[in-house]
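Report on the following structure.
Shown here: the complex without one of its protein chains, the others still in place.
Letters A, B and C name the chains as they come in the text, with residue numbers starting at 1 for each one.
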Amino acid sequence: MSSDALKQTELVVRTIAETAVENEKYFGDLDAVVGDGDFGYSLARGFEKLLEGWDALDRTDVGTFLKKSGMTITSRIGGTSGPIWGTAFLRAGIAAGDSAEISGEQAVAMLRASIDGIKARGQSDVGDKTLLDALVPMADTLEQQLKQGRSVADALTATAAATREAAEATKDMVARRGRAAYTGERSKGSVDAGAMAVAVIVERISQVWSR
Amino acid sequence: MSSDALKQTELVVRTIAETAVENEKYFGDLDAVVGDGDFGYSLARGFEKLLEGWDALDRTDVGTFLKKSGMTITSRIGGTSGPIWGTAFLRAGIAAGDSAEISGEQAVAMLRASIDGIKARGQSDVGDKTLLDALVPMADTLEQQLKQGRSVADALTATAAATREAAEATKDMVARRGRAAYTGERSKGSVDAGAMAVAVIVERISQVWSR
Amino acid sequence: MKKFVNDPKAFVPEMLEGLALANPDTLRYVPDYNLIMRADAPRDDKVSIVQGSGSGHEPAHVMVVGKGMLDAACPGDVFAAPPMDYVYETTKLLASPKGVLLLVNNYTGDRMAFDMGREMAESEGIKVKVLTINDDVAVKDSLYTVGRRGVAGNFFVLKAVGAASEQGAGLDELIRIGTKVNDVTRSFGVALTACTPPAKGSPLFDLGADEIEFGVGIHGEPGRERRKLSTADAIVDDMLEAVVPDLPYRGGDRVALMINGLGGTPISELYVLYRRAHQQLADRGITVGRSYVNEYCTSLDMAGASLTLVRLDDEIDRLLAARAEVAVRVF
Partner (left out) sequence: MKKFVNDPKAFVPEMLEGLALANPDTLRYVPDYNLIMRADAPRDDKVSIVQGSGSGHEPAHVMVVGKGMLDAACPGDVFAAPPMDYVYETTKLLASPKGVLLLVNNYTGDRMAFDMGREMAESEGIKVKVLTINDDVAVKDSLYTVGRRGVAGNFFVLKAVGAASEQGAGLDELIRIGTKVNDVTRSFGVALTACTPPAKGSPLFDLGADEIEFGVGIHGEPGRERRKLSTADAIVDDMLEAVVPDLPYRGGDRVALMINGLGGTPISELYVLYRRAHQQLADRGITVGRSYVNEYCTSLDMAGASLTLVRLDDEIDRLLAARAEVAVRVF
């Protein structure tokens, strides 16, 4: 990434938060199909809190900023999503450490750290029909694109497309984690709410980045 | 009437009972508009009981038969209708006494006794939007017709027509008694369930009589 | 119709049988008269307290038979007053030398059945009195001589006379107490949906998605008027506006406040209503001394709620606070 890594991190986090708030109803409706419909509400309320305290967040470095964001999220988002999303932010922050600059490689490493955190926290993996089924393809594509020397903006465009495709593909999966798993085979036929949220967020990040 | 007054009384009572049982849903739906919807059910269950014990009813004379019927009705029909209809049968029975033959004049007197009983029991009168608004025009027409020398069959045909007209006319009335009264002005616009039940019953009696 | 029901005609007896099976030590069930009575009633040293009415208002009245409450309840079918015979037979079974008190919510059918039942029992030498309850301010008393309906406020009358009779009060004393409680009790109800009697199989009225019945009774009959759905707070304010000036309840009064669910409304919503009512009363200088938030007198599966106020004095407070035991245990 660039020397103003903090600014870019802020942009990404802010975009995540705003997307979550704006899509409250859509994300909730997705969760209602085979879940309990609170996913959109939980994310929106949590990220609202993050935005409320936005200016006061500790900006010592990228790592600290992400960790503080993660703590706000964990403390304010309920349901499964609080611990899951909070862990993702915390782990990304730990991976960033106190480095002033964030390379593309490091950004991917932070993403991988988030994914590992979610897997550990959720005792889940790719194929369980969760947000991991969007996050992992997303990280793979981003890594690949950056390795191929694409600009961040181009890489993000490609990543957004791949992530949406992956999220759509959760439709054919049977849920093995989360509330949707209780419905067994009936969970087939609708996309996973968490995965689709990731796709929508990445699309927004890609758009915002290009501006 | 004729010398087989008991047979005719049985026919009338039986027709009332059968009509009530067959019109359970219709009468109930009428009561649902501004009442509580139980009128059809109450009548049907009560008259079912009367029909169940039909053969064992004391047939000493017309008066006894009607009184026993009234007691079954009072003891088995709940709601407002039990006391109201039971009282009607009781009073008719008392008016009949132990006379073996029932003249047309006496039949009208029995009807008047029923009406007075209902008025006393219900503290109600013509104009309150109750079954009285069908019963009183019915008694009036029957009396008139018989006085004019019509056959019972013809008198009943005319009475049935007048009773239906009277029942339909309750539509424009505001209820002042019974549950419908709680809705005040809103009770306007629909016929009274009890009045319409009387009309349907008289029509059936008229039909059966002519057979 | 989406209900747990077998033959609709058997709905009430099956419910009563279930109630009796669940309370074998404390309750007795007499199927012939829909009668649910305390296993230890009648007692020579205690006036028997009896209530009947239509079914469909559970837990009222069959599920509040127990120590310090009713000695017996004889319900009719759904929304139909019990036939007079049930009242008469129940009164005979509950006859105590100290007497029988029949509690009657003010409806034409109920009054007739209980008056006739009382007369018949009296003619056999049974000491029996009738106490009529009429707390519903949604019905204007003057317009129709049948007068106000008895609704959820009924609970306070029965709780008070139940406690007093347990403490040995005589029949006249109970009439005094019950009348006094009834005189300071006012209720008002609102329905969000109609209810569905099992035998009818469809809702008793149709309400638009944004409509409520304002001033509704407990028998699925429509209310005083139809209004637009508003917020919980606005609805509470409107209910208070109908109830408070009626007695009136004044600043300095101590009251019992009941938010009664009509059957289909979850208790979470009832507490949202309670919150506003409590705060608004406080703003008027009226102190809530006792609170009641639950289902007391329902209208089958109707979504809705009623609000009841009782002006407390020391005697009423003490009687309401007395221990009671009923079939409807929560925990």
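Definition applied: a contact is a pair of C-beta atoms (placed from the backbone, for glycine too) under 8 Å apart; a residue touches a chain by one contact, two chains touch by 3 or more.
Here the structure is a predicted model, which is why all the values come from computation and not from measurement.
Seen in the complete assembly, the chain not on display touches A, C. Residues of chain A in contact with the chain left out of this view: 28-29, 32-38, 41-42, 45-46, 74-84, 86, 121-123, 176-184, 186.
Although one chain is not displayed, its contacts with chain C can still be listed: residues 2-6, 11, 14-19, 21-23, 55-56, 58-59, 63-64, 69, 155, 159, 192-193, 209, 212, 229, 231-233, 235, 263-276, 278-279, 288, 291-296, 298, 300-301, 303, 305, 324, 326, 328-331.
Throughout what follows, only the chains that are shown with their structure count from here on.
Interchain contacts give a graph that is no line, ring or star and is not complete, per the touch definition above. Ranked by how far their CA centres sit from the centre of chain A, the chains are topped by B.
Chain A and chain B have CA centres that are 75 Å apart. In this assembly, the C-alpha centroid of chain A lies 54 Å from the C-alpha centroid of chain C. Across the assembly, chain B contributes no residue that touches 2 or more other chains.
In chain C, no residue reaches two or more other chains under the touch definition.
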